[in-house]
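First the structure, which I've put down as structure tokens, then a few questions once you've had a look.
Yeah, one chain of the complex is gone here, protein chain that is, but the others are all in their spots.
Here the chain labels run A and B in written order, and each chain numbers its own residues starting at 1.
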Amino acid sequence: MVKHLIIGTAALGLVASAAQGADGKPIVIGVPIGLSGANSVVAPSVVQSAELAVEEINAKGGVLGRKLALEVADDASGAAGAQKAFDSLIYQKKVDVLISMETSAARNAGLPAVTKGRVPYIYTSFYEGHSCNKNLFVDAWVPEQQVPPVVDAFKAKGAKTYFLIGSDYAFGRGMLGFAKSYVEKTGGKVLGEEYLPMDGSDWTAIISKLKEAKPDALITSTAGGAPNVTLTKQLRGAGVTLPFANLALDEGTAKSMGADAEGVYLSASYVTGIDGAENKAFLAAMKKKFGAELRTPNDLSVPEYEAIYLYKAAVEKAGGTETVKVLEALPTVSFTGPRGTIRMSKQHHAPLTMYLGQIQADGTVKVADTFKDVDPGEQCPKLQ
Amino acid sequence: MLLTLDILTTAAILFIVSIGLLAIFGVLKIINFAHGAWLTVGAYCAVVTAKLGLNPWLALPLAFLVGAVLGGIAEHFIIRPLYRRPLDAILATWGLGIVVGQLVTLGLGRDVQLTPNLYAGTVAFLGVDYSAYRLVALGIALVIGTMFALAIERTRLGLSARAVIMNETLARSLGIDTGRVRLVVFMIGAGLAALAGVLLTPLTSVDPNMGVAWLIGAFMLVMVADASYLALAAACLVFGAAQVLISTFVSPILGSIAIAVLAALVLRISPKGFSRA
Partner (left out) sequence: MLETAPVARRAVPAPGRRPRLARTAPFVVAGLTALALWIAPLVLDTFAVNVLTRSMIYAVPAVTVDLLWGFAGILTFGQAAFFGVGAYAAAMILNAYGATPLGIAAALATAIAAPALLGLVVGWLSFYHRSTPLYASVISLVVPIVVVQLIYAGGEWTGSSSGLVGFDVLPFEIEGYFRLAALVLVAVTLAAWILVRSDAGRALVALRDNEARCAYLGLNPRRLQILLTAGLAAVAGFAGFLFANASGVVAPENAGFLFGTELVIWVALGGRGTLLGPVLGTIAIDYLAANLSGDLPFLWQLLLGTAFVAIIILLPGGLADLVGRLWRVLPFGRSGPSAPALAAREDGTEPTATDTSILKVQGLAKAYGSLTVLEAIDLEIRAGELVSLVGPNGAGKTTLMRCLSDGTEPFTGSIAVGGTAITGLTPNRIVGLGVGRKFQVASVFESLSVADCLRLARASHDGLNPTGRAATLGLPQAALDVLRMTGLDRRLPEPARLLSHGQKQALELAMVVALEPRLILLDEPTAGLTKAERTTIGRVLKDLTANGRIAAVLVEHDLDFVREISSRIVVLHQGRLVLDGTVEAVVGSELVRTIYSGGAHG
């Protein structure tokens, strides 16, 4: 198998053969994901948590007596790749459900295939919100859930003026757009809102503007990976020491950024430091299964794990994998996982417990505050 | 003041990034689209240096060496057969860039790599707190520019290179081994690009595609500069200033395409770009 040599992580999409139970055909879960391209940094951790969920469920007898199987397909983190990956999974591999995190462009590109192919799709990535389709469910956060903890915390520390910096793309603009309205609603003032193209790497002029505006606090929302690191490095290089919240920062990136990330605030529905039995059991199981190969679980990989359990619950409730019945069941079932109890009951989105964290000198995240069951707001009023 | 420093340091960084491309374009008349890949390779030299626990500055000679060696190999196998097909050379070097990017990915992973800062902190400079590294980069650009000028004006290789630039047929008939000049210049160009990759690490993340973001800007600057390093310096200053000013006073998004668009217009109006002046 060439794949092992290439990807290094075992069993990408290969669980299928092992999972074939005696009780008939396995239930196949399609995972279209950016193994290459922008999402390739985080994708392996997502695949790992999917593999753990499938292994755990199969070990306990599967779903309605059927085993689960994974089919992973690379979408190159982009729209054209996603079209191929979704087509391949839906029409070629004939999966029963799609569960994955994606870029917004890839998710959108896949939606027509999801609709035409009539499969349920659980989207497990936080995003800018308002993506509505009757086949689509989301178990990760939207701006309405993530931004208020940050702004409230800064406000409590006395911040009145804010500066917003982001990458020019749907997520960056969506997050900061909401942040701006929330800041203004709570009596604060936004001194500037600046964007650089996603592949831009020179933040010089924006940083100079920031320094001249002299705000009380800074909120950034860049594209993940390179732009995030680049902006943080250049901010630190320019000696910016404001209270600084990074809406696009995940624990793993924070850890690798070292001293540059120290003191930065992040807001997430999952951090490894969550003090709960489910989380500890999950982390232990991940460590046991993957050992040295383990990619640190994060706010993108844990929702994948939980979504597979949510799908299991929906299939059990529906009495089968028939799409219409599963879609009916999905908003009503719940699962208690590392992030607490998740139920996608609000217009195909899920109320979530949010954590405000601050990066420590050693790169770990210290939970500064917890916000219980934050509502996702009006995401898809047409879908009840 | 802040604005002046921004312009100067931006120009310096642009100069560092594009000088290697200029060397190759000037002498070989070939657009090296693998330039981005050499930048990436250089940046990964910084990553490796850091992993080995060496002084981060040691990455500079290492990157130059690695870049030059890889450049030599590329020149021999890919560039040499395409001297008479410059448009094909663009494509082949672009393909080479893809290959190098994928090899880096397969060998060192897709992850964003972090490197220790070459020079951290800020300094108070004429009344503003300014990033110390950007000022260092300004100095480095001046050093590289001076050394490049000395190499061109004062060395035998520089003389040969200038002869090849002016009239290759004549140079060959005068007994200059133009093939060797091309090889050496390509190696130096690739080495300089790798060096630039190291110098970028304090400003950017390191990942297998990092070079592509810098490629187009460098490419446009070199087109405007034609084969002259002085014109390149002027172009970096003018377009760097345009980028900073547009970013500051209009929009950073427009600022980020300022170099490409303005350079294209300058070339439309004056095909020889800045080298005419």
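The rule we apply is simple: a residue touches a chain if its C-beta (ideal position, glycine included) is under 8 Å from a C-beta of that chain, and two chains touch if they have at least 3 such contacts.
Just so you know, these numbers come straight off a predicted model, no measurement behind them.
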item: Partners of the unshown chain among those that are drawn; value: A, B
item: Which residue of A:Glu55, A:Asp139, A:Asp168 or A:Glu304 touches the chain not shown here; value: A:Asp168
item: Contact with the hidden chain (one of B:Leu58, B:Val136 or B:Ile216); value: B:Ile216
item: Sites on chain A contacted by the missing partner chain, in the whole complex; value: 2-3, 6-7, 13, 35-36, 40, 72-76, 78-81, 83-85, 87-88, 90-92, 103-105, 107-109, 111-113, 116, 128, 133, 168-171, 173, 197-198
item: Touch list for chain B against the chain that is not drawn; value: 31, 78, 81-82, 84-88, 90-92, 94-96, 98-99, 101-103, 105-106, 110, 216, 219-220, 223, 253, 256-257, 260-261, 264-265, 267-268, 271
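Following the convention adopted for this analysis, only the chains that are shown with their structure count from here on.
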item: Complex contact set, residues of chain A against chain B; value: 6, 36, 40-41, 168, 194-197, 199-202, 204-206, 208-209, 211-212, 225-226, 228-230, 233-234, 236-239, 253, 256-258, 260
item: Chain B residues touching chain A - in the complex, by the definition given at the top; value: 2-3, 6, 9-10, 13, 105-106, 110-114, 117, 120-122, 129-134, 202-205, 207, 209-210, 212-214, 243-244, 247-248, 252-253, 255-257
